[in-house]
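Removed from the display is one protein chain of the complex; every other protein chain stays in position.
For reference, chains read A and B in written order, and residue numbers begin at 1 within each chain.
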Amino acid sequence: MGRLGHRLRFAGKKLLRMVLLLFGVSAVTFALMAASPLDPLQTNVGQAALGSMSPEQIAQLEAYWGMDVPPLERYLSWLIGALHGDFGTSLLYRQPVLTVIGQRLRSSLWLMLTAWILSGVLGLALGITAGACRDRWPDKLIRGYCFTISSTPAFWLALLLLMIFSVWLGWLPIGLSIPIGMDAASVTLLDRLRHAILPALTLSITGVANIALHTREKTIDVMESDYALFARARGERPLAIAVRHGLWNVALPAITLQFASISEIVGGSVLVEQVFSYPGLGQAAVTAGLGSDLPLLLGITVVTAALVFAGNLAADLLYGAVDPKIRRGAARS
Amino acid sequence: MRTSNRRRSTLSFLLAAAAALAVVTVVGILLTETAMETDFSRTGLPPSLDALFGTDWMGRDMFARTLSGLSLSIRIGLLTAAISAAVALALGIVSAVCGGLVDAAISWCIDLVMGIPHILLVMLISIACGRGFTGVVMGVALSHWTSLARVVRGEVIQLRQAPYILTAQKLGVSRAGIVRRHLLPHLLPQFLTGLVLLFPHAILHEASVTFLGFGLSSERPAIGAILSESMRYLTTGKWWLALFPGLSLVLVVMLFALLGDRLRRLLDPASVHG
Partner (left out) sequence: MPPILEIRDLSIHFVQYERGFRRRRLPVIRDLSLTIQPGQVVAVVGASGSGKSLLAHGILDLLPYNGQMEGSILYQGEPLSPRRAEQLRGDEIVLIPQGVTYLDPLMKVGDQIRRGRKDPDSRARCTAALQRYGVGPEVEALYPFELSGGMARRVLIASAVVDRPKLIITDEPTPGLDAKAAGRILGHLRELAEEGAGVLLVTHDLELALTIAHRVTVFYAGETIEEAAAQDFSSSAGLRHPFTRALWRAMPQHGFHPLSGAQPYPGTVDTGCPFAGQCSRCRPDCVQTQRIPLRPWRGGAVRCLFPEEEASS
């Protein structure tokens, strides 16, 4: 068994587990939605409108919302479709689920990617600084920031930024004033960018805290390690140690942390997009949830879970590429 | 060199923080009536000595609304954190003690729950329970147990290999007896800290799902609902509707987080130094 074969087998095992977990996610999501006592007709058509309809019309609507088929049967037919790449049709948007997700994901992806990179880089830098200056003022400042931010709901921070930059200063547009269903073609790139600044900023600010705090812990571990002591005994300065020895040794756990933060960023985007009326995946999830649009919410949950699992997988694989023990160890065995 | 005795000051801080939170909870309950009272003669007032946090478009006093919202948040936080911690404790111990297939199944469930972004999962569970109070409580409670369950599981596995447990097993002490007499006392500090550290997350997620419209109904003065309503009046410059309720929530969450952190430090054997 060569080195490559070893790595491939490892990746294969992880991939299989990921697929199984995705099945689980879809089943659980479906079960939760199907168990809901909420009547999709009442929420979407309204009590008054329902009252004025004929039984045939109501039966037709019930068929549209899939209320006349037993849940297990519905799930199985969804699953068969999904395996063939058909995630069903969104009941609210009247479009294939994958089309809706594709559109929404494209506008959300920029938001999440910016926030992911910004919070990762900033979090790493702040965490290492704090860890290297343990218990001195930079550490206290950074810890204070992280602590405050992790106690702040993302949506309130979004509201705050909206109040400051859009209402008071008037620098950036108020997301609320842009109609949700605006024609995509009429929106210029600059316009889009201006709308994305505040959501991306909110997501980055909140994302930094967790990564910085964890990186700080790891940096402290490194600074208290035998090899850091030896580096100091050899006359290296604390900051130089943090950079020369800390950076790489912190990079390993940081990779895991960075990819694990995908779940948080997706969660945060749901809230932030809602505040800024940003037409992304998160907003679609809320709309689908409030309107009992089962196929869409199911599709969004499966897709985001796939993102999260793919992140974990990427972290595992990258870890092996960075850690010489795994890299060279596998080469030897 | 003399430094102040850190443990003593930690304990006094713990007591003070707990007392402050208790006061907010009780005062919030007492103010619930006031929080719902409308007075159209004084709508949309900015903060003043008369109305500390201002009033909203129906003339309701924002100070009373905020306090009663905080009280509601704290009570839901306590309830959900307790349920979550109980689930974590049970699953963690079962997973570690039974091992094999049961352990694999529970680990798989943990991975599954962690795979769905928290907010989405809370939304889904809330929908399954028909939203409202039950929805938000179940949603938050059933999505926050995973990390603590892992901690409990790891701790129990470690304890099981401890020499004195192995001896007890050899002496024929029953499984239940070992769990009760040896495992639980050792788990308690870890568990308590985990429980308190769950509060901030629980409170934040409750506010978030309520804000999105999946939680408490908008008639209730919950912080999430208050902030959701405030969004409509932001553009008209009524900043106090969003600022004070949000800020108070942040303070309460911070207090809980500090409480958990200090408790951890007090119970952590490694903190004998310093």
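Simple rule for what comes next: contacts are C-beta pairs under 8 Å (C-beta built on N, C-alpha and C of every residue); 3 or more make two chains touch, one makes a residue touch a chain.
As the structure is a prediction and not an experimental result, all values here were calculated from the model.
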item: Identified contact with the non-displayed chain, of A:Asp39, A:Glu217 or A:Glu236; value: A:Glu236
item: Missing-chain contacts mapped onto subunit A; value: 224-227, 229-236, 244-245, 248-249, 252, 323-325, 328-329
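Keep in mind that, in the parts below, only the chains that are shown with their structure count from here on.
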item: Where subunit A and subunit B are represented by their mean Cα positions, the distance between them in whole Å; value: 22
item: Subunit B-facing residues of subunit A, complex; value: 17, 20-21, 24-25, 28-29, 31-33, 35-38, 147-148, 150-156, 159-160, 162-163, 167, 174, 176-177, 263-264, 266-268, 270-271, 274-275, 285-286, 289-290, 292, 297, 300-301, 304-305, 308-309
item: Complex contacts: residues of subunit B adjacent to subunit A; value: 108, 111-112, 114-120, 123-125, 127-131, 200, 204, 207-208, 211-214, 227, 230-231, 234-235, 237, 239, 242-243, 246, 249-250, 253-254, 257
